[in-house]
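Here the complex is missing a single protein chain, while all its other protein chains stay put.
After this line comes chain A, so read on.
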Amino acid sequence: MSSGRCAACRYLRRRCTEDCILSPYFPSNNPQRFVSVHRIYGASNVTKLLLQLPTHLRAEAADSLYFEAQCRLEDPVYGCVGLIFMLQQQIHAAESQLVKTQAEIAVMKSQGQNPEAQQAEQDFNNLLLQQSDNDAALSFPNQVSSGFI
C-alpha cells in the first residue's frame, strides 16, 4: 500500500488517496522535485495554487514552481529574478550594439552612393526577402506571455 504513495505524501508521511491533487505532478520516482517545491512554497500553498487552476494547466504550473524553487535554492538572494535581471542586461547590451551598428551603416551609406554598393545592397535585400519567405512557415508568435515586465 505504501509503495503507491506519491512523493508528496511519502514526504509528508500521510496516506496518498486516489484524488491526491499532488500525485500527478510529484511522482514517487522523483522525490527531490517535491522536496524543492515544498522547501520554498510549502505543500499547503502548492495545493491551494493547483486547486485554483483548471486541470489541464496544473502540470505546467507544477513545472514552473519547480523551476522557480530550484532557482531560489541555487540563489537564495535573487532566485529566478536574477535570471530576469541578467536577460534584461543582455537585451540592453544587444540593443545598444544594434543601434551602434545601424548608426555605422548610416554613416557608411552617407559616405558615398556608388553603383557597386547599391547593387550589393539590393542583392542583400533580395537575399533577406528569400529567407523571410522560407521562414514564413515557422513564423514564431510575438504575443506577450506576461504583461508583468
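Rule of thumb we're sticking to: a residue touches a chain if its C-beta (ideal position, glycine included) is under 8 Å from a C-beta of that chain, and two chains touch if they have at least 3 such contacts; residues count from 1.
FYI, contacts and distances are computed from a predicted model.
K.L.:
Considering the UniProt annotation of the chain absent from this complex, which name among "Calcineurin subunit B-like isoform X2", "UspA domain-containing protein", "Transcription and mRNA export factor ENY2" or "LOB domain-containing protein 21" applies?
P.N.:
Listed in its UniProt record, the absent chain's protein name reads "LOB domain-containing protein 21".
K.L.:
In the full complex, which bits of chain A touch the chain not displayed? Write them out.
P.N.:
39-42, 44-45, 49, 52-53, 57, 60-61, 63-65, 67-68, 72, 76-84, 86-88, 90-91, 93-95, 97-98, 101-102, 104-105, 108-109, 111-112, 114, 116-117, 119-121, 123-124, 127-128, 140-149
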